[in-house]
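The complex appears here minus one protein chain, its other protein chains still in place.
Chain lettering (A and B) follows the sequence in which the chains are written, and residue indices restart at 1 in each chain.
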Amino acid sequence: MSTTPILEVRGLSKSFGGLSVIKDLDITVGTGEVVSVIGPNGAGKTTLFNLISGIYQPDEGNIMLDGESIMGSGPDQISNLGVARTFQTLRIFLNMTVRENVMAATYGSTKTRMWQSALRTPAARREEDEVRSIAEEKLAFFGDRLMGYRWDQPAYSLSYANRRRLEIARAMATNPRLLMLDEPAAGMNPAETHEITELIGRLREEAGYSILVIEHDMHVVEGISDRVIALDHGVKIAEGSFEDVAEDPLVIEAYLGYGAASTE
Amino acid sequence: MSNIGVDSWVAESAERDERYTGWAGPARRLLDRVPSGWKLLVFLAVAAVYPLLVPQAGVRIGITALLLAMLAIGLNTVVGWAGLLDLGYIAFYGFGAYFYAMVSSDQLSVHWPTWVSIPVVVAASALLGALLSLPSRRLVGDYLAIMTLFFAQVFLEVIVNFERLPGVDIDLTGGPNGIIGVEPWQLFGFSLNTFNRNFYLLLLLLGLLIAVLRNIDESRTGRAWRALREDTLAAAHMTTPVNRLKMLAFAVGAAIAGLTGTILGPVQVGVFPNNFQLLFLITIYAALILGGLGSIPGAVLGAVAVAFTPEILRNPGTAGWLFYVALAVLLVSLLRKRAMVASVFVGLAVFGYALRFTLLAIWDESILGAANDTFLSRLLDSWLLILGPAQDLASNYAFVLAVGGMLGVIVAKGWWRVALLVPTVYLAVFVWENKLALQPSVTRQLLFGGVLVVMMAVRPQGMLGTRRVEIT
Partner (left out) sequence: MEFLLQQTVNGLTLGSVYALLALGYSMVYGVLKFLNFAHGEVYMFGAFAGYGVLTVLGGPTGLLVPVWLALTLMFVGAMVVSSGVGLALERFAYRPLRSASRLAPLISAIGASFFLQAAALLLFSANSRSYDAPTLIPIANGLTIGPINVWAVRVLVIVTAVVLMVLLTWWVRSSRAGKAVRAVSFDTEAAAMMGVDVDRVIVVTFLIGSALAGVGGVMVGLVFGRIFHFMGFIAGLKAFTAAVVGGIGSIPGAMLGGLLIGFAEAYTTAYISSTFQNLIVFGLLIAFLLIRPSGFLGRPELVKV
């Protein structure tokens, strides 16, 4: 087990047109850890993800992946370095088939050039078969839900929960070291939420990913987290185990308002 | 019981696919089972026989269709596959044509051998495409479209005004008169200087391109383009180097256009600024949209339809059939009950005769003119008012009223629609026989414009495309 944390964020700050969204934030994720980020809406959680994945550049601070800075890189470079994410608003490739969605994510780890594809060289065909089986393997992780005839269905025919699973499968196909899940349980009923909790556990155990999760559903947070970080107005207000953070008066105040902490 | 969790409805969806309804259903199911390689060969075989069956004028039209088909599949790569709005595509065509013309004519007294000029022109076109892709890093959607449109305009301005640019001594481009005397391709001792030879050259190139593009479409590059089109941001997060792929799409599209341009010169024995106006760009788009954006067979089919339409329109007889058949089809698709359709016909008869009777009573027969020289026109002559002296003026008013009527028909429902259709159809036929049939080029432009608008509202995926789901 490596001692360098897989993700280290130091002194991160970001403003949009005078409005400070993230202020002097420090976050670490150890290799093999599952860390949850919680906080009320507008706390800057998704902005944090956007900064890490390269959509925005920070105003101050540093972001390091396994000891190396990834500042200034764009999303495609960062995803090739081993950071994969899902989106709060769910961004799968609707008009592509389920299998194709996942195959598309293997681009960075394949090397067939266009001219080789054009001529269907044996090397091209070999790599295509490999990519296909990688996609099917990732989809198999989700049991029966995304198997068999589903592979050839367009992604828009999937149910909401299956779409979220597909998004995770697609992220897995990029061979990440760090997986960032943005509200994976959003919009799910209790049964599906329970499945997601188990799924994240399996992602850590069986697939060995380090995982950073944004979640609102405290059942999920409780079930998966090694550590919880609470944000409010772009600032870290608590960090620790789930129990510690859940009882922290600042956290309660952030969610329920001033004075709520004193009602016990 | 064991079907729980298996979405059987979705699994059986292939049989319920909306494309397969209607009278074309069984044919299309059969067609789908034939592997596309065979379909390509059949198409090529049929096309290969074409020049042997038609006079040289027909071959020339066939060449136009093939040129358009190549441009359409090239445009499809950029717009249909990668989803990049390129309204400047015509500039690549022009670039290839002019570059080839400059090195294969007396314009600059430069005569490169074909095996040198073609690869150089294609490579240069690809480079130009890559260059134009640079703005697409920052501009998306409408803005990219505008930018590329303006680039095409700049290209045209430069071509026409080149010699007048400050500090320029040589007449590179022939100005408004273009470059004439463009030499044909020379391959293996053959000079491709006849229509037939160029036709087969184009057919060969088209076939190769289709095969190659299909392979690319089913490979990681094709997938990456599709991902790029679906959701550029998500694609970037999934290891797709989006900027590089945009550049690749532009380059490939431009290369195809440039290649096509090198054949235009020999066929016309010259290249002229008029070949590269916006009008032609719209034609390429019309072909692609009609056939089905994103579909290679669609692009080819659309190109053939669009290329042959002007010819159909030019001949009054066939044009008339096209018009009336289209009108009948439109009528049937607009009205839900057969009784309604019948009522329209009855109403038309009554309306037409009544109108004719009234007008002839007020003014006498001197207002009438001769029927057009087609079967249908003569048939309808006794019912329809084909005017003499006031023909032009009356047609203009009728046209405006007919357009208004059509818009009203779209809005009206049920029997109101039937009522409005009677005068509208009458006016449409009136305008056709009195004006449109006699002006095929204007009719063509009306048709293309109208088709684009209607297609987008009614069937945006074209003839052979697949319905897309868009996130709004």
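Basically, contacts are C-beta pairs under 8 Å (C-beta built on N, C-alpha and C of every residue); 3 or more make two chains touch, one makes a residue touch a chain.
In this text the structure is predicted, and so the values were computed from the model without any measurement.
Novice: From the listed residues B:Trp115, B:Phe150 or B:Phe190, report the one that touches the chain absent from this view.
Specialist: In the full complex, the listed residue that touches the missing chain is B:Phe150.
Novice: Among B:Ala48, B:Ile61 or B:Leu139, choose the residue that contacts the chain missing from this document, as touch is defined above.
Specialist: Within the whole complex, the residue contacting the unshown chain is B:Leu139.
Novice: Which chain B residues would touch the chain omitted from the figure, given the whole complex?
Specialist: These residues touch the chain not displayed: 79, 83, 85, 135, 138-139, 141-143, 145-147, 149-151, 153-154, 157-158, 161, 164, 233, 278, 282, 285-286, 289, 293, 396, 399-400, 403, 407, 410, 435-436, 439, 442, 445-446, 448-453, 455-457, 460, 468, 470, 472.
The rule is short, and it goes like this: only the chains that are shown with their structure count from here on.
Novice: Which residues, counting only chain B, touch chain A once they are in their complex?
Specialist: Against chain A, the touching part of chain B is residues 5, 7, 10-11, 13, 212-213, 215-216, 219-224, 226-227, 230-231, 233-242, 248, 252, 466, 468-471.
Novice: Hey, which residues of chain A end up touching chain B in the complex?
Specialist: Going through chain A, the ones touching chain B are 53, 55, 74-76, 79-80, 84-85, 87, 91-96, 100, 103-110, 112, 114, 117-120, 124, 127-128, 131, 144-145, 149-150, 153-154, 156-157, 170-171, 173-174.
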